[in-house]
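Excerpt of the complex: some chains, original placement.
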Amino acid sequence: MTLPTPGRYLDALQQRTPLVHCITNYVAMNSSANILLAVGASPAMLHAREEAGEFTALAGALSINIGTVSADFAHGMRAAVRVAHERGTPWVLDPVAVGATGYRRRLCAELLAHAPTLIRGNASEILCLNGIANPGRGVDSTASTDQARDAAVELARRQGCLVGVSGEVDLITDGERMVHISGGHALMPRITTLGCGLSATAAAFLAVAGESPSGRLAATAAAFGGFALAGERAGTTAAGPGSFTPAFLDALYQLTPNDLDTHLALETRDAL
Amino acid sequence: MTLPTPGRYLDALQQRTPLVHCITNYVAMNSSANILLAVGASPAMLHAREEAGEFTALAGALSINIGTVSADFAHGMRAAVRVAHERGTPWVLDPVAVGATGYRRRLCAELLAHAPTLIRGNASEILCLNGIANPGRGVDSTASTDQARDAAVELARRQGCLVGVSGEVDLITDGERMVHISGGHALMPRITTLGCGLSATAAAFLAVAGESPSGRLAATAAAFGGFALAGERAGTTAAGPGSFTPAFLDALYQLTPNDLDTHLALETRDAL
């Protein structure tokens, strides 16, 4: 089965510059803001409990990332996801290193109750979220994408959401269907918070995707595919992770709807 | 009427490397520190209530930016602006997205009571600060610089301060006189926190400007003009926002007093 073509979502994003509310980690804030601006969205990073919910109500999508979370950020996250859930605003959960500590596991359990639209993580994070004991080491993936496939499908079904697993080949599933995205570049794991930036970018695509399950699956795949394509292009000129980063932002900025439609065939397979 | 030539302020800045105390948002911290170092200032980012005021007393200028503010940062801001006000240390207020939430409006009202030397924002932020109901969308400007002109002049008069409005053409006013700065590059709005960096840079220029109104107006214009000129130069080689950023820092670093004097004619007009 074939999904809607991905270029339409990039086109809509560039036309509508959706406001994406990000409550993310300190390491990723600048990078994710620049990534969102490069693809055409309007980023806003703020988290104070006094205003987080009020601001989410203005946003087209919300992106939550627990990388450097502490009590005050957790308060803001709770306020924001509650508003997103109530209003039907799409929101993305990035459960960074969820397996590493009890604090992260408890916080993610709380956030899952507010129905994220998409969960994006690496294989070990998705395995952990799905209840499989697999304490990660730091924020790197130690399980392969293949190992995480069953966990992703189970998690998507249980939560009624999309699950995206980043890896050498990415996997996106709604619990019934799966899309695989290949591409990218070997340098990408050597640059910090690109995964966090992908979560925020997926939120931007979901902000313009409408509410149909196929549209949301295709829009998420467009975000992953755009990253993979921009990564490939940046990799052709980069001499290392330092020169990769500006080249990657330039490639994201130069990405066209036609690029996505030409290079990204969104073939789905049955999930299990 | 013609203001003092701008190059003298860059020269003074490069000679004296003023210490600029920044209490700014998480997204801007690294970028603003690198911008200040590139122009020749000495940045220090710290905010804890236990030390913020004590540190401000050591600084040549203070830059306050509310982008990702929360209760603990607000405490530090209050302590710092109180000391700056008491000691006559120039300080800059950057009211990021002030129109977006009540929390931001209340905090800015509090900070305004401590007599900022310069308020720098985009048109919708300046309109909001001036009491015109104009809730912004995120941190982007949705009002044109022209629409904000009257608000800027009113705000400058009411506060007895300088107001700088960033836009396609920048406007700086002390309530009596106006300076316009053109230049820059279309990519600049696609890079996060350049406006925040400009606020911090203006603080650095004010640190060496002395206390005369004309000197402060000219020094602020020199900061805006330096950004515009460096932006133009970076734009000639950049392929996108990724390559723009290092080129912009290089251009700021290479900027000479003579560059400013040659390219920046600080003609003032009457404000109203």
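Should a chain be cited, it is by its letter among A and B, assigned in written order, with residues numbered from 1 in that chain.
Going forward, contacts are C-beta pairs under 8 Å (C-beta built on N, C-alpha and C of every residue); 3 or more make two chains touch, one makes a residue touch a chain.
None of the values given here were measured: they were computed from a predicted structure.
In this structure file the full complex is assembled from 3 copies of one chain, 2 of which are shown.
Here, only the chains that are shown with their structure count from here on.
A separation of 33 Å divides the Cα centre of chain A from that of chain B. Only residues 25-28, 30-31, 67-72, 97, 100-104, 137-140, 189-193, 238-243, 245-246 of chain B touch chain A when the two sit together in their complex. Put simply, chain A touches chain B in their complex at residues 17, 19, 26, 29-30, 33-34, 37-38, 42-51, 54-55, 58-59, 72, 76, 245-254.
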